[in-house]
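Just dropping this structure here.
All protein chains but one are shown at their positions in the complex.
A and B are the chain letters, set down in written order, and residue numbers restart from 1 in every chain.
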Amino acid sequence: MATTVGIEVEGAVATLWLNGAPQRNALSLSTWEAIPAAVAEAEAATGCRVIVIRGRGGHFGAGGDIKEFCAVFADEASTLVYFDRMEAAMRSIETARLPTVALIEGLCVGACVALALACEIRLGAAASSYAITPAKLGIAYPYGDIARVVSAIGASRTKTLMYSGVAIPAETALVYGLIDRVIAADSDTAAFVSAVAASSPWTIATTRRAIHNVGLDRSNKAAGYPETLVAAVTGTDFAEGMNAFIEKRTAVFSDVTIAPARTAGLETRR
Amino acid sequence: MATTVGIEVEGAVATLWLNGAPQRNALSLSTWEAIPAAVAEAEAATGCRVIVIRGRGGHFGAGGDIKEFCAVFADEASTLVYFDRMEAAMRSIETARLPTVALIEGLCVGACVALALACEIRLGAAASSYAITPAKLGIAYPYGDIARVVSAIGASRTKTLMYSGVAIPAETALVYGLIDRVIAADSDTAAFVSAVAASSPWTIATTRRAIHNVGLDRSNKAAGYPETLVAAVTGTDFAEGMNAFIEKRTAVFSDVTIAPARTAGLETRR
Partner (left out) sequence: MATTVGIEVEGAVATLWLNGAPQRNALSLSTWEAIPAAVAEAEAATGCRVIVIRGRGGHFGAGGDIKEFCAVFADEASTLVYFDRMEAAMRSIETARLPTVALIEGLCVGACVALALACEIRLGAAASSYAITPAKLGIAYPYGDIARVVSAIGASRTKTLMYSGVAIPAETALVYGLIDRVIAADSDTAAFVSAVAASSPWTIATTRRAIHNVGLDRSNKAAGYPETLVAAVTGTDFAEGMNAFIEKRTAVFSDVTIAPARTAGLETRR
């Protein structure tokens, strides 16, 4: 049976589960095809502030499901459809309005590394491990996925992983930049995700747009940022933030109704 | 009372102190406004070879002083003035002729992270911690500062810090690229700063210019570097360096009288 995807919403957190524990969440064509709708479902959930992507059965995912490769690579047309669906799944995550967090336990291999990199932030359990293995099979890793890896960890570490296919543990993945935090306990994940969910959606959306625009000119003026700075200090989130600070309580921020545009430029992802 | 700045010169090292221990060196508009003149004072000090920026009372700094936010953000004009002054302070550090080193003890929060990133090198005490917290307040981080963070630690780690507001310890800051060395003891700081002060100012100035010019073409010719290589081996610093090497003593280098131009391109900062 192919791995399916499902959304669970609990408070402000929508979890996109990869349901394929028997095959360690190896991803089939049908899985890739199901991801965009699942992301849309999470985004539509009332009060949802953050999307977490994770796998059932203690693994993030074993990569593309090799068992169906003979079928999906039967001819040129089906091969290109397969890789188009993969990329569409990645892009649906990358263009989500809400912050996206991959929670990686156990194995994270092949195409599942790219899936994790399509999320904005990656949390890795202490026992998680990472490998990119197309050179073991004589296949090509899609260009977009190579670009995702290079922009996260640089060319030399990409070659280190992809020329050898070796697996690295979470601590090395943190050093490489493949993950952003090593998670020692479930409570650490909950604390981090809650912190994101409690943050100002306006600040998150504005920060994301700025990060994606980072280029040569770092002046506020070039970035159209004078307006943003003024919008911030006259906005409802800042009023709430200041009141909470003065009253020594936690701020309660509203959802933003107008999501800032999010560009897909690679140059801004490390 | 607002945090003030002051310069102390000891030998070849000028220290720019943030004097605001009671408020953990939270920075006011008047602090930002005082920084460019302090940098200029350090640069003008006879025999000065390196500028160290640090805070009194065991903390680097708590960020912008929230207590004055209602006043400085009272209207659009005052808001823009505030952020212009912040950026001018950053730029005065970034365009200094001398090497700049941030020495970070205790808290380094919000705008003080950007202040540290405006320095060329960051040393963090083992017990220091780092957080970027505008999303807790619903405010915007200036575009230039987001660019400083992204160029140092990449997009994913910037999102990790800025979407959540969580604090990270020195060891994680080292892994992220937010600091460059973890300092175990005061003697480590002294040893590192002394090494910079004893280095050839000509080599430092030439290296800085090259780093800031790094781009697609890495040929000596494209960088106008054949002249530099020849200038090096016919220069006074190299003559002194060679003599010291032959005589097995420490080289004593002269100040450079013509400071090489230093461009502000972002692309060259990681």
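Going forward, a residue touches a chain if its C-beta (ideal position, glycine included) is under 8 Å from a C-beta of that chain, and two chains touch if they have at least 3 such contacts.
Computed from a prediction, not measured in an experiment: that's the story for all the values here.
Participant: Using the document's definition of touch, tell me which of A:151, A:200, A:213 or A:228 contacts the absent chain.
Facilitator: That would be A:151, which touches the missing chain.
Participant: Which residue among A:140, A:184 or A:246 touches the omitted chain?
Facilitator: Looking across A:140, A:184 or A:246, the contact with the absent chain belongs to A:140.
Participant: Just the residue numbers, please: which parts of chain A touch the chain that's not shown?
Facilitator: 66, 69-70, 73, 76, 79-80, 83, 87, 134-144, 146-148, 150-151, 153-160, 162-166, 175, 264-267
Participant: Can you name the residues of chain B that touch the chain not displayed here?
Facilitator: 99, 120-122, 151-152, 174-175, 177, 180-181, 192, 195-196, 199-200, 202-204, 206-208, 210-220, 222-223, 225-226, 228-242, 245, 251, 253, 268-270
Keep this in mind: only the chains that are shown with their structure count from here on.
Participant: Need the CA-centroid distance for the pair chain A / chain B, whole Å please.
Facilitator: Here chain A and chain B have centroids separated by 32 Å.
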